[in-house]
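Shown here is a partial selection of chains from the complex, left in place.
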């Protein structure tokens, strides 16, 4: 399958706890269950996805670097790093792949510090607030960017 | 068709100019063409949509009021009023319908005054930056809320 | 009855939903029921009132203009426009009638954006937080200004 | 007379100078004359009032404490302490009596530092700008809270 048909899905810090962590905000699905849904939709849309999770800002930066030439687009839920990481922002700009920023919760109606996304101006667009569906909508959006 | 299967799509000020207005930002489709795509997807998803556009804040408020009892969800691109209208926010909260906020451009990488959405905490979630696709993703998200 | 004995009561956006809208904040009376109570008190105080509601900022501005020469005072619940409308403020200053600003909820203990009233320096005073009673106290205050 | 029928009226710093102090802002009635009007209205409304004045923040705090169990509501013009006193705010919250915040002048159209009320979120509502009438309207509002 050509690189252009491959999409990298990145999960940032604490997302490995999904299902256990504040289910009233983040839902009851585990990260594995979410990844399975993402892969199911990917198959349906005729693209290949690879999903990875890290709690480490530097590792996420490195994975974005490595996506260059191997993937056609990125779906990223940068979690807590969304609000502070210039490094992720610079990495996304540097590799130049179309990226879709997603959030499980609606970050625009939570604490003030969650309202600002540092990576917003390095991505095509943002989807926030639809639970696991944010990933699925994000995957659709990414496919459109291929 | 039951109310729960009907979705109201609201276009705010200046969106009647789509296709003519800054196409490098807002794309080359006219509002009519966009509405046709929305309706096509709606049919595919088995829901009914009604689309309306107004340049008038008060009229948009009234339409949201009238949606209560007639629609099951709202997809709203409040345009310029997104950033200042407490009235739209209060209207959405008052009717209590699930609403999806969408934006054609990625408001988070434009002027500072476009980064704040006054209606954000009255909606389920926000989708921004995917051109006409923002509407289509928004419709999918709204259908999930029915 | 002389103009000086007539008071205009203006209801701003979303107030037509009273009774339906967040009753824990705005109470369970409908706008009609509130208007009836206002009229009852007016009769008791020997003044005539006219009540109007609009979701439209421009219409409220126009009604304030028209009050000049026909009413002796204004009681205004500008709703959401309280917090952003320079136009209402300028209209009130322009007609020069004594005006009383009222709010059903205590705007000073809600969201930050509700704490600032743009019309405050165009009115005699402000009454906020007493539910429907805010209107009745406001009417008494307006009568004192005649 | 039952406690529920008793209302404490508190005057904060400098209000003992009323009548002498900037009459163009605060009116020409002395505090005694105002207290007499308050008592007259109280009799008419069938409640008992007690009025006290202090220039001392700590004393006002203590009086609020002592009101618990002896009064059914508080009308408070905290004067200058309105804008800075966390202690008064905490005292009002602690005793849990319904309280009405009043101001002789319209604090929302004076200096910036007068626009913020620290006690606002510890009271039912606020009445400002109607001169001595602010007290009388405040008494009516307090009676409704009994």
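Here the chain labels run A, B, C and D in written order, and each chain numbers its own residues starting at 1.
Please note the rule applied: a contact is a pair of C-beta atoms (placed from the backbone, for glycine too) under 8 Å apart; a residue touches a chain by one contact, two chains touch by 3 or more.
Note that the coordinates shown come from a computational prediction; the quantities given were computed from them, not determined experimentally.
Identical protein chains form the entire complex, numbering 12 copies in the structure file, with 4 of these shown.
Assume only the chains that are shown with their structure count from here on.
Listed by label, the chains touching chain B and chain C alike form an empty list. If you average the CA atoms of chain A and of chain C, the two centres end up 48 Å from each other.
Residue positions of chain D touching 2 or more other chains: none. The touch graph of these protein chains is an open line. Each chain pair that touches appears in this list: A-B, B-C, C-D. The part of chain B that touches chain C in the complex is made up of residues 56-59, 61-62, 65, 68, 84-87, 89-91, 93-95, 118.
Per the touch definition, chain D reaches chain C in the complex via residues 106, 108-109, 115-117, 120-121, 123-130, 133-134, 137, 140-141, 144. Chain contact summary for the complex, chain C toward chain B: residues 12-14, 16-17, 20-22, 54-59, 79-81, 83-84, 113-114.
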